[in-house]
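One protein chain omitted, others in place.
Chain nomenclature is as follows: A, B and C, assigned in order of appearance, with residue numbering initiated at 1 for each chain independently.
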């Protein structure tokens, strides 16, 4: 583990991770012992337990591993429904859940996607915790 | 314990207790073993553990046992602050917390009070759970 | 070490009720202690499973329900692992008794899910997902499980019709369970034609929202005998967490459930083939398929055959009967009480009190109670018939 202080500028914390994401950079933890990718980075690897975790940029492309559509959304997202969400396996090996900017019927397992990042909407800011207000939202787009 | 079904009309449940309170009747559990008064009624006596609990009307008068004023209210009651609350020891032996319809400076330990009941305000209904919407609110008045 | 047993059980009505949580608990308590001395004469500690404070804006349920039972100066606390909270409470009771910490412990669970409407429940349940990535992406419980289901259908021969058959089977079981929230049979078409919730899951693939409370008394075998109670032995207990985020897990090998079940088997000195009945966490139909595999009942990829009679299942399947209660799907799923309702069903099955739905010859039961999505946490127990010592 790095000797840097674990403060809100450190990408090993959520504020640091989302700051980088707002700049378009998806940072992952990468286990120096077993190679597991951790999204977002965290203090230790769940696969082998090692605290040897580097922080490295992840290539923002991948494939749909599973997907569905949300027909009964949480109250805050009611206006968006139905919307598509997916688990995406990234090229560098990590897996990440997110919205897909496509209709459910246009998506299939294995489809190539690209990670994009946008600012939160006014509605998203309303339901955000104080420290989340400016955190960006990632969205997958079909390639 | 009574053989009556424990449904929402039974004063051993909160809906039954508040229904009676809405009609101006404060019902207490009274332990048949040790005499402890339980407000509201409940399945067993905390003082001796007995499930021999009768439900009996409680005389709606008592004395201030302790009191204070709320200067930093919950968001829903902000408009009321500061308001006075007290723990009242009732004539029949039970103790009940509630608002006091008097300024803090006009209250003292030992003051005689009377229990009154009113409908919830619009604000109170707004923060009520679904099943609480029509539950009355009790308020102590100085005698 | 003392042998922990379940000595009594009780439950409230399940579903949309007009009683607050503590009153539902009063009903469960009255049933559990119907033939027994006052709780205060027996019970030395209380654990309460409860998922969310938001339904009734109430924490401190340990203190509250202990007092409601007439217990004032005992250790009492709430335990929480979302929908596994009930089995966590049971597990603490079992550990306290087997370790000699207490002779009798009350494990209870309560959830009053209907106090804030459907949106209240949707919001409360979503707090179980990782906040940073999952919640902020707008996922819901059905859509999280749909991600598991979609992948399962992709990797195996299972179809949406198979999942529907699981719901049909559980409703048929529930039709013979007087405690069930939905005690009625349904057909496959009803499931397949029900409203889409999150494909491949439809409304009838989903366990319902509902209220409920349950109480389970765990004691030493000696005390249960002194109290003249039918007893069921808790032969093993296991628990395991897994990643909180669905994306980071193996989505079709439910490893946390596997670890929890194997721990419970090992403590009980059995393997999966010894299990006659299992109450598994079918919050969504696909869970029953996945958990049948994780529990070792079915070979990988064939868990979806849980609705078939044993003779018609693939090679490698055991003869286990899954969720004779009707499962979460049809018996009901009042989150914090669910794990204890599973124990209640096993108690009634193993003590000959299951009436019409009795599984003949049932002597060993497995319970699998999960919290979060899938196996974010799993708690498992093995229960067996017991002779009074």
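Definition applied: contacts are C-beta pairs under 8 Å (C-beta built on N, C-alpha and C of every residue); 3 or more make two chains touch, one makes a residue touch a chain.
Just so it is clear, the structure is predicted and the values come from calculations on it, not from any experiment.
Shown chains touched by the undisplayed chain in the intact complex: A, B, C.
Looking at C:76, C:108, C:139 or C:354, the residue that reaches the missing chain in the full complex is C:76. Of the residues in subunit B, those that touch the hidden partner chain are 14, 18, 38-40, 46, 65-77, 80, 83, 85-88, 95-99, 104, 109, 124, 132, 135, 137. Contact between subunit A and the absent chain runs through residues 1, 6-8, 12-15, 42-51, 129-131. Within subunit C, the residues in touch with the undisplayed chain are 20, 46, 51-54, 56-60, 62-64, 66-67, 71-82, 84, 88, 95-96, 99, 101, 126-128, 130-132, 135, 239-244, 255-256, 259, 371-372, 376-377.
One rule holds for everything that comes next: only the chains that are shown with their structure count from here on.
Each chain gets one centre point, the mean of its Cα atoms, and the points for subunit B and subunit C are 36 Å apart. Per-chain Cα centroids separate subunit A from subunit B by 50 Å. The centroid of the Cα atoms in subunit A and the matching centroid in subunit C are 32 Å apart. Those residues of subunit B in touch with two or more other chains do not exist in this structure.
In subunit C, there is no position where the chain touches two or more neighbouring chains simultaneously.
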